[in-house]
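In this view, the complex is presented without one of its protein chains, the others remaining in place.
Here is subunit A:
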Amino acid sequence: MSESQSHDEKNHNGVPAPREDAGIIGVRKGMFGADNGGDTSGYGGLVRTVTLPGATFRPYGGWFDEVADELEGALEEQDLLPGNAIEKTVVDRGELTFHIAREHLVQVARTLRDDPALRFELCTGVSGVHFLGDKGRELHAVYHLRSLTHGRLIRLEVSVPDSDPHIPSLVEVYPTNDWHEREAYDFFGLVFDGHPALTRIMMPDDWQGFPQRKDYPLGGIAVEYKGAQIPAPDQRRSYS
């Protein structure tokens, strides 16, 4: 109780709020990429968790609060509880990210586009990210929306599990996403429901698998250079 009060006080003073709900996406072990006992330095025993920036609490600062207020207000007007649509808000490195529940994505995007106070007219496409360590939410679809009217840029992030990679298509709201969604489908296997023609765009039509998933190997062959064998890039030592 006292903790939450102090949170509130901090918020009122305009001090950046603490982060909770840290997004752990993996655990790193060792340091030199050698896991076969060859490392005698002691660094092989290092264990660190990999954490993405977690949720931010108000105030977000700058125009971020204005956008968040407008969005929440507009969603409430449509009888949608903002808490149901916006799972998490993250402010990191001066960028605002709304994590959106997939079932409300189209409505949120339409609101962001049409509300005069928001007016994010331009979508710069969708980028897939595959977090193998983010259990139950492995596949992320990241949208960047630009408002030419207000000169703002925000990010929407939708995360779905590997086992059910369905996300509603935004093509009806932003027709520019047509090829971008095909690209994300091609590389990550994200299925955009409602897309007019969700086919592969870069890879051959009969390609098996989704190449930019993290469990899909890069491939390549070892190359001889000045008498030495240089292994393929994904076989080389990696530093964690």
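Assume a contact is a pair of C-beta atoms (placed from the backbone, for glycine too) under 8 Å apart; a residue touches a chain by one contact, two chains touch by 3 or more; residues count from 1.
In this section, contacts and distances are computed from a predicted model.
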Among "Thiazole synthase", "NADH-quinone oxidoreductase subunit D", "Elongation factor P" or "4Fe-4S dicluster domain-containing protein", go ahead and choose the protein name stored in UniProt for the chain not displayed.
"NADH-quinone oxidoreductase subunit D"
Absent-chain interface as seen on subunit A, which is shown:
25-26, 28, 50-53, 92-95, 97, 121-125, 127-130, 142, 144, 146, 148, 151, 153, 155, 174-180, 183, 187, 200-204, 211-212, 218, 233-234, 236, 238-240
